[in-house]
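Working notes for the structure below.
Up next, subunit A:
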Amino acid sequence: MLRLQNIQTYYGNIQALKDVTIDIEEGEIVTLIGANGAGKTTTLMSICGITPPRKGEIAFKGSRIHHLKPESIVQLGICQVPEGRRIFPGMTVVENLEMGAFLRNDKAGIKSDLDMVFDLFPILDQRRSQLGGTLSGGEQQMLAISRALMARPRLLLLDEPSLGLAPLIIQQIFEIIKKINKESGTTIFLVEQNANQALKLAHRGYVMENGRITLVDKASVLLENDEVKKAYLGL
Partner candidate 1 sequence: MKRFNLLLVALVVCVSLASPALAADTIKLGVAGPHSGDLAPYGIPAMKAAQLVVKKINANGGVLGKQVELLIQDDQCKPEIATNTATKLVTQGADVVLGHICSGATKAALGIYKDAKIPVMSPSATNPGLTQSGDYPNFYRTIASDDMQAKLAVNFAIDKLGAKKVAVLHDKGDYGKGFAEFAKKFLDESSKVKVVLFEGITPGAMDYSSIVQKIRRAKADVLIFGGYHPEASKLVAQMKRKRMKTAFLSDDGVKDVSFIKVAGAAAEGAYMTGPRDLSSIPLNAAATAEFKAAYGEDPGAFFKEGYSAALALLNAIQKAGSTDYAAVTKALQTQYVDTPVGKIKFDGKGDAEGVGFSVYQVKGGKFVELK
Partner candidate 2 sequence: MSDTTKRTLLEVKGLTMDFGGLRAVDSIDLTVSEGEIAALIGPNGAGKTTFFNCVTGIYTPTDGDILIHPKDKPTRRVNGSKPNMVTTLGMARTFQNIRLFPDMTVLENVMIGRHCRTKTGLTGAILRGKAARKEEQEIVESSYTLLEKVGLGEFANEYSKNLPYGAQRRLEIARAMATEPFLLLLDEPAAGMNPQETADLDALICRIRDVEKIAILLIEHDMKLVMNISDTIHVMEYGKKIATGTPQQIKDNPKVIEAYLGEETEA
């Protein structure tokens, strides 16, 4: 479905991604794990066209997208839940959700998706007209995911949804990710630091170190891989 081939991305003079190749099949949950600063977020930003790669190719369903503008990429159905949630703080919950559906024009569809999202996260329903900035961390994360869902994505990119959240909430969120994948068949590309959780959830995993992919395998295999443990705990 999505194919990154040997992409290289720079920030100014600094090369952040070095020949990264990733394949994601339709309906899969794929996770990208790695330490801070390994280049995981950059990978997502490259896919979304915010920091387009200087070399290499990104193809979505067979057509190349790495030269497109971010809004065109979103239009294709690739949506991101960025790191740190990035809720619009001065907009209400409903408005934030509407922004997620920015490129859609079917009023009825948006309405029913709103209900769907509120079903998924009842707490957001209670907070409807509260400003995004006043929500708690967990609620913001739920809102961020919901906002992305409002675009009816074919491919959902999640950047560290567990960041700074309490374990109970993390668990809740991961379950919902699973549910989204199962029920609507949305392909999910999950970037995580929380390797254990992520690998348990995913079908396949990639391990990233210093801008390179160092390991690719089934998630269950990676979960048992000593290299992964080592990379994380320096054992």
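Note that in this section a contact is a pair of C-beta atoms (placed from the backbone, for glycine too) under 8 Å apart; a residue touches a chain by one contact, two chains touch by 3 or more; residues count from 1.
Behind the choice of candidates: all candidates are chains of the complex that A comes from, given by their letters.
No experiment lies behind these values; they were computed from the predicted model shown.
Within the complex, subunit A makes contact with only one of the listed candidates (1 or 2), namely 2.
Residues 12-14, 16, 35-37, 137, 160, 162-164, 166-167, 170-171, 174-175, 193-198, 200-201, 210, 229-235 of subunit A touch candidate 2 in their complex.
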